[in-house]
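Every protein chain but one is kept in place in this view of the complex.
What follows is chain A.
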Amino acid sequence: MIQIKHLSKKFGALEVLRDVSITVRKGEVISIIGPSGTGKSTFLRCINLLDRPSGGSIVINGVDILDPKADVPAIRRKMNMVFQSFNLYQHLSVMDNLTLGPVKLLQTGRQEAEKKALELLKLVGLAEKADSFPDELSGGQKQRVAIARCLAMEPSIILFDEPTSALDPTMVSEVLAVIRRLARDGMTMLIVTHEMKFARDVSSRVLYMDEGVIYEEGPPEQIFDNPQKERTKIFINRVRSFNYRIASPDYDLYAMNAEIELFCEKQILPLKSRQSLQLLVEEVLQICADTLRSTAIELAITHSEKTGEIKLLVESGGAEENILESAALPDELGLTIIRNLTRSIAYKRDGGQNRLTLILKEQ
């Protein structure tokens, strides 16, 4: 359906894509994951020529779209796109957003287009919003309308460019549910996403992109559970870990707690573990308060899906010392709490860094 060979894209001197080749077959759902700024979105935008590639070839349904004679708008009609920022037509009602394309481009009659639009709105659960305007909808609703607008053009391929990145966490699932449903119905889709769990469930193939190339590709089980290459491993592990750097005693405690909360939510940790983890971090930092005056502290929290083990790593520079032992504490209360919460505490001096590893007790 899509054959891409040696695709490259440069913005001035900056090489965003290098020699990307891939073949997409009908009915495939391909997730594209990878760190930010590695050309995932650019790759997607090159496929429908929103960004013009600097080299290589893209053949869609047998048509080379980089050929100057190719009717690019006609190809785009069969290959619609869902954007991170929704991009609903602000001046049109939800209904008109869905019918504009079919009426003007596919010469569908207005009545027929409206009937079809209403069906699609039912499919995404928004039939009652047909007369609303985009600025009256929530983010999740907007994105579902955008997906329905895509479907109204009856495309054979849909490109999703980070469809949930601009959404509040509470609205992510409603959009993902709609995309899951499309996958079940056999729609061919390319999805750039940061939702790892979703990518794992929904895709038939996962591309890991890094530094402008497809670094590793394979079925989701391979990429997520058994990545073959070094960078993929690091990336997948990092997704499972939380990192936070505290540079001064006046750090933003609430922002940090919120991020820990978010991490726990993504890892689907039980409420009890969350509370213990937060208490542990709080007590450790309390004890580290003095250290923070002289050196920065790096926190890392990791969660292993296999063993269910939750690990807290505290790294600090400065002179060799085990904070938990040497700190002059007014009382033993904090330390007692930490000991009660953890299964093991280990201290190690490594490469000029004091490294403290605490493993949370099983709940």
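Heads up, the rule we're going with is that a contact is a pair of C-beta atoms (placed from the backbone, for glycine too) under 8 Å apart; a residue touches a chain by one contact, two chains touch by 3 or more; residues count from 1.
Please note the rule applied: contacts and distances are computed from a predicted model.
Missing from the rendering is one chain, named in UniProt as "ABC transporter substrate-binding protein" (options: "Potassium-transporting ATPase KdpC subunit", "Stage III sporulation protein AC", "ABC transporter substrate-binding protein" or "NADH-quinone oxidoreductase subunit K"). Within the set A:Asp67, A:Glu112 or A:Asp131, the residue that contacts the chain not displayed is A:Asp131. One of A:Ser31, A:Asn48 or A:Thr108 touches the chain omitted from the figure, and that residue is A:Asn48.
Between the chain not shown and the residues A:Gln3, A:Ser93, A:Ser173 or A:Thr302, the one that touches is A:Ser93.
Residues of chain A in touch with the missing chain: 48, 50, 73-77, 80-81, 83, 85-91, 93, 100-101, 104-105, 131, 133, 149, 153, 159.
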